[in-house]
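To start, the structure itself, in structure tokens.
Left out: one protein chain. Kept in place: all the others.
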Amino acid sequence: MTRNRIKLEIEIPTQTRYLGLIGNIGEQLAWDLSDYGGDRDVLAYNLNLVLTEALSNVIKHAGSDNQALRVCISIEGNSLSIQVHDQGLGFDLEGVPCPDPEDLCERGRGIFIIRHLMDSVDYRKTDKGNVLEMKKKL
Amino acid sequence: MTRNRIKLEIEIPTQTRYLGLIGNIGEQLAWDLSDYGGDRDVLAYNLNLVLTEALSNVIKHAGSDNQALRVCISIEGNSLSIQVHDQGLGFDLEGVPCPDPEDLCERGRGIFIIRHLMDSVDYRKTDKGNVLEMKKKL
Amino acid sequence: MNITLDNKDGSTLLRFHEERLDAHNSKELKDYLLELMDSGSKKLILDLSEVRFVDSSGLGALLSGHKNAGLREGRFALVGVQSRVQSMFELTRLTRVFEIYPGVEDALADGTGERPHDSKQD
Partner (left out) sequence: MNITLDNKDGSTLLRFHEERLDAHNSKELKDYLLELMDSGSKKLILDLSEVRFVDSSGLGALLSGHKNAGLREGRFALVGVQSRVQSMFELTRLTRVFEIYPGVEDALADGTGERPHDSKQD
């Protein structure tokens, strides 16, 4: 049954100016979820953050001005799933190294943050490109 | 081209508890729109309001617990369009009377408010039910 | 619905602790107001200062409170109305219907049950 599901499919231009919009929609979801027992402020920040990290990766590493940036968020029961699509060349998610805390490199923390905040992260080819799928039990 | 479009397709359970979520997403859109010259606070309230009115009409007059409530919001250039779907029996939009300001009736102001705030309002059959389409130039 | 009650100089002060008064909670507010009046509270002052959003069904609940207070020769005053909510009253031409005061003290000071605008007319 899909009757207890919340599902958002969002398309935005491939531009960083819309990161705030999507992040804030993620926060809104956290605040308006029924039956969430945890700290909503923390959940709100974390959804904002994983959405921002995943979308800005597409813009930086797989973006094209001619394509829309597509993200799908769904919540069914206590299962949250976020899918971020790209039409770039793809990359090896498992090969992304964990950042060395001693190394003050300015980049390379996005995937680490996503992995830390979500229960599972998966990147795979689709018929139209690639999708980063992030799941979490609420 | 769809590359300058913002598009949201949202499905929620047919329950009034989610009105706030959708209304707040509408507000978020108003705040994060690029190049809007008008008063964003007013636009935010008005988007919240037309979404709330249209969705609560579906819940009240065309709702079924077994079906998802579907709304689609798109913004392309300065054209905003909101589509709210239902699978009820439908109704005659043109036949809805304008409320009499002297009459203190507790209901019957939803369509009036929508008409007042949007440039065009249209209700029609689709292959899966009906859709209320509301448009506005921003 | 989160609402708290207080007695002030013989009036019942209701504080509505919700950001939205909409189809989700308007029926509950309407029923609550009616119960209060039926159990003898005739002078109600509803503090809306936390409410930043009202829809048409919220207006309906307020109208119900207004009409039922009239029928019982009681009073139903609104205080703390935010400007966006006020513009909802204007859009639906209800500004002159409701008894609206800036704050609780103003409503108590003018305890006539007449609409504040009436004195200025003719």
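First chain written, first letter: the chains are A, B and C, and each begins at residue 1.
The criterion applied here is as follows: contacts are C-beta pairs under 8 Å (C-beta built on N, C-alpha and C of every residue); 3 or more make two chains touch, one makes a residue touch a chain.
On a predicted model such as this, the values are computed, not experimentally measured, just so you know.
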Chain not shown, its touching partners among those shown: A
Selected residue (touches chain absent from view) among A:6, A:19 or A:84: A:19
Among A:48, A:83 or A:130, residue touching the chain not depicted: A:48
Where the unshown chain meets subunit A, residue by residue: 16-17, 19-20, 23, 41, 45, 48-49, 52-53, 56, 59-60, 99, 101, 104-107, 109-110, 112-113, 116
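Note that in this section only the chains that are shown with their structure count from here on.
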Innermost chain, where centres are averages of C-alpha coordinates: B
Centroid distance [mean C-alpha coordinates] between subunit C and subunit A, Å: 44
For subunit A paired with subunit B, centre-to-centre distance based on mean C-alpha positions, whole Å: 27
For subunit B, residues contacting two or more additional chains: 17, 20
